[in-house]
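In this view, the complex is presented without one of its protein chains, the others remaining in place.
Each chain carries a letter (A, B and C) given by its place in the written order, and its residues are counted from 1.
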Amino acid sequence: MESVKTQSLKYYFAVAASILVLVAAALAVHATMKGPVASALTLGLAGLQAVVVVLFSMGLRKEKGFNRLIFVASLMFLGFFIILTLADVLTRGDVAKDEEFNFSIKSPVKPLTGSNHTIDGHPPRHEGRAP
Amino acid sequence: MSQVPRKEHHAAHHFDDAVQERDAALLGMWLFIGQELLFFGGLAVLYIVMRLQHPGAFVEGSGHLSWKLGGLNTAFLVVSSMTLGLAIRSAKRDEAGKIVPFLGATFLLALSFLVVKGFEYSEKIHHGLVPGKWFSAIGADPSLHVFFGMYFATTGLHALHVLIGMGLLVWLMLRARRGHFHSGYQTPLDLVNLYWHTVELIWIFLFPALYLVS
Amino acid sequence: MSHHPDPNASYLESPAGFWPWLKSWLFTLDHKRIGILYFLGIVFSFGLGGFFAMVIRIELLRPHGLMLTHTQYNQVFTLHGAVMVFLFIIPSIPATIGNFVLPLLLGAKDVAFPRLNLLSFYIYLLGAVLAIFSLFSGAVDTGWTFYTPYSTQTGTAVISMTLAAFVLGFSSILTGINFIVTIHKLRAPGMGWFRIPLFAWATYATSIIQILATPVLAITLVLLILERTLGLGIFDPALGGDPVLFQHFFWFYSHPAVYIMILPAMGVMSEIITTHAQKDIFGYRFVAFSSIAIAVISFLVWGHHMYVSGQSLYANMIFSVLTLLVAIPSAIKVFNWVATLYGGHIHWRVPFLYAMGFIFLFLIGGFTGIILALLSLDVHLHDTYFIVAHFHYVMVGGTVMAFVGALHHWWPKMFGRMYSENWARVAFVLVFLGFNLTFFVQFILGSKGMPRRYHNYLDQFQPLHAFSTFGSWVLGLGFIVMTVYLIHSAFRGKKAPANPWESRTLEWQTASPPTTGNFEGTPTVTGGPYDYPRAGAAAGRNGRPE
Partner (left out) sequence: MAPPLVTNESLMHLGDLWFPTLAEKAMGGVDLLYWGIFWVSVGLGAAIFGVAVYLGMKYRRGSAAARPESEHQGMAMEVAWTVIPLVLVLSVFVWSFLDHLRSVVPPADAYEVRVLGKKWFWQFEYPQAGVTAINDLVVPVNRNIKLNMSSEDVIHSFFLPNFRRKKDVLPNRTTSLWFHADREGKYQIFCAEYCGDGHSVMLGNLLVVSQEAFDQYLAKASATSDEPLPQLGKKLYQSKACFTCHTVDGSAGTGPSLLGLYGKKRRFADGSSLDADENYLRESLLVPAARVVQGFQPVMPTYQGLLKEREITAMIEYLKGLK
């Protein structure tokens, strides 16, 4: 049986080298910058490394269409997980503050105003107490 | 190098031919990788939420980690991925004698990764930076233990995957010695290759997420 | 493997002698035998879960309990839930009926990875052993949902039960991978994507959920175990964690899991209805694609379990809309099944009775699901018996009815024997009636405000609880009758012909029970799965020639 077509040795070295260069870049960012921008950059560089691994090392570049779909779909569902969880975590407790702006809904119950307002015929003696 | 006998592969009875069998195996492996992505994806969600809720702890905790050791480990994994790829290349080119050395190199690099990890762990344990109940370090941020809880959970599960990968590499070496892999058949090599790259992929994100926070 | 069976003999035939016989079963790679092994495990689990259910109902006869302490009651309802969900319903249809029927439906010789298939059975067994072990080592009392921080504090065996669920999850993932690859790669020549029987489509959709949702359960349970043993501080508020985040994690799996339970049941419905109505399905593509749509949308709705949990109002709003969307593909299926009946030749045999029972109960489960998807109504009904009634209508009224219907539909194929039609009708009436008696009143109880997981309750609820308990006895009797005549049938039943229902799908075109090799030669497909003859030309139909 004759040999199957293979990539040259250079191909493997180039893939590994490019990932290591990206890692070095991330370390350089870490050494020189601070703050959320630096974090975003290092994670972004990690994303690039991942793209190299997935496309060239794992060979998704040449894979069958359905195998690509599996990979993309997995990431998509992970995205749903992240987005919908953050939809809760990032907006907890905001609503009462922003209700008018967001939904133009006000609580249907009229607030007590003025001293002439009475409850069941009793004057609201505890107005001062209520927050 | 010693001469390796060549052993031909026969497709299982319920497949039409070897191509169908190989396609099925690769499809199964890609599905398994999808599964892995969601498994570690859960940790990613946890990471995002915890970092949003305890930003200070993550900056401080990251400062306790050595980016040098982490970077070294990244290099180990990247090079090990390359040697594994070279093992498959050798199989495809019928250079049977080179398969085991390349697999062996991969194994040693994985072992080095775990050794470095072990040093890091023992150093953290020594300083009391262990999760939750045994956390005894005093940090500036009151929820520093949350960072180290995450650190040990994520890197621990990743290390477990490395360990499993090493077991698979041993299995491959045993089969390679018996001449199972050649230009006609490399499916198990390809499957482990996909698995190993997934392990690499996860580390690629763990490294900046834990070591390079600022 | 030591035993090399003859591919043309019945798959039930074993070598002589007890040990060779046992070995031929325990090390079998035949998908049909693995299906039977799963069947035994699942029937045992159903019995165990059913026993716990009966204990719960009897205990609730009196407002202040009858025989159990609070802790014991909490353990019993937890075990009922955990056993029924993880050991019974999730693997029920995919692992038994799916394993047995799917390769036959596709004209394949086996699933894609037979050894993986056997492995996933043993993983299931390991999970079952762990679950039963946890029963004897201080049974868990957290409810099957393992909510933190209760689950990190209670003194009962949380770890062994979560470990069991974790292990069972792997069994589920491996089965899912196996089925997707089988459907992709092992279809008979000529079976294009739109000639696949609808049960295979439903299994396909189920497998997507099994593969992509179950790992999140796995990581959740691992983290829960670590939280309990090490105290990571991520779910436990006492350590700075977020208990609501645990609920997000848990329901990201456990809501799609509900569709792992119901989608295969819907697939079974399509097979039973077309076969017993001798009619092509109405709107094949709509039924097929609605399965995929349900699978995808099911990932986006988990937050409806958390409307009152402290989840933000924005998230509530998004999840409510998405939840309502899932009603649409479900409705499409029901409408298409009903339309299929038009112009058919319907034979009201027992599997068809279960199909009609399914439609009736699933309608109630679906409509009450809409009530619960709505924010303002769910706030009142959340964590009350209304929820309990709703999910029992979907899971028992849907999945269990379909599972039992599938059992009656494929029984002649699985065991090569017929069962008593009359006793089967009796059992159907008892199960259907008993189910409604047990669970319909629970809608009323819940609307009235009776919270779930209550050991003691207000005196005013007693009449309804008692009614429900009496209903459960009718339901239980139905299952006992069923067990008796099915066991009788398996050993003494009349021999079944190859195709007793005159079905057109491939599994009926081979012997009953099938040979080890499934088919003589490879079947070739030339038409859709449900090409029944039209109109009056119906007499003397047989299956397609082999």
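Simple rule for what comes next: a contact is a pair of C-beta atoms (placed from the backbone, for glycine too) under 8 Å apart; a residue touches a chain by one contact, two chains touch by 3 or more.
Values in this document were obtained by computation on a predicted structure and should not be read as measured data.
A.B. asks: Among C:Gly35, C:Pro215, C:Pro243 or C:Gly478, which one is in touch with the chain left out?
C.D. replies: C:Pro243
A.B. asks: Among C:Leu363, C:Met418 or C:Leu477, which residue is in contact with the omitted chain in the full complex?
C.D. replies: C:Leu363
A.B. asks: Please pick, from C:Ile97, C:Val181 or C:Leu313, the residue that touches the omitted chain in the full complex.
C.D. replies: Of all options in C:Ile97, C:Val181 or C:Leu313, contact with the hidden chain holds for C:Leu313.
A.B. asks: Of the listed residues C:Asn8, C:Ser137 or C:Gln153, which contacts the missing chain in the full complex?
C.D. replies: The one listed residue touching the chain not shown is C:Gln153.
A.B. asks: Tell me where the left-out chain touches chain C, residue by residue.
C.D. replies: Residue positions of chain C that touch the missing chain: 70-71, 74, 141-143, 147, 149-150, 153-155, 237-238, 240, 243-244, 277-278, 280, 282-283, 286, 308-310, 313, 316-317, 320-321, 324-325, 327-328, 331-332, 334-339, 341-348, 352, 356, 359-360, 363-364, 367-368, 370-371, 373-377, 379-380, 382-384, 444, 447-449, 451-458, 460, 534-536.
Here is the rule we go by: only the chains that are shown with their structure count from here on.
A.B. asks: Considering only which chains touch which, label the overall pattern as line, ring, star, complete or other.
C.D. replies: Its topology is that of a complete graph.
A.B. asks: What is the distance, in whole Å, between the centres of chain A and chain B, each centre taken as the mean of its C-alpha atoms?
C.D. replies: 24
A.B. asks: Using the touch rule from the top of the page, what residues of chain A touch 2 or more other chains?
C.D. replies: Each of 66, 73-74, 77, 81, 85, 89-90 in chain A touches at least two other chains.
A.B. asks: Do you know which chain B residues sit against two or more other chains?
C.D. replies: Those would be 23, 27, 31, 34-35, 38, 41-42, 45, 49, 53.
A.B. asks: Which part of chain A faces chain C closely enough to touch in the complex?
C.D. replies: These residues of chain A touch chain C: 66, 73-74, 77, 80-81, 84-85, 87-95.
A.B. asks: Can you check the complex and tell me which residues of chain B touch chain A?
C.D. replies: Answer in residue numbers: 23, 26-27, 30-31, 33-35, 37-38, 41-42, 44-45, 48-49, 52-53, 67, 71, 74-75, 78-79, 81-82, 85-86, 89, 92-94, 182-184, 193-194, 197-198, 200-201, 204-205, 207-209, 212-214.
A.B. asks: Over in the complex, which chain C residues touch chain B? Could you list them?
C.D. replies: 108-110, 112-114, 116, 173, 176-178, 180-181, 184-186, 211-216, 218-220, 222-223, 226-227, 230-234, 239-242, 245, 248-249, 252
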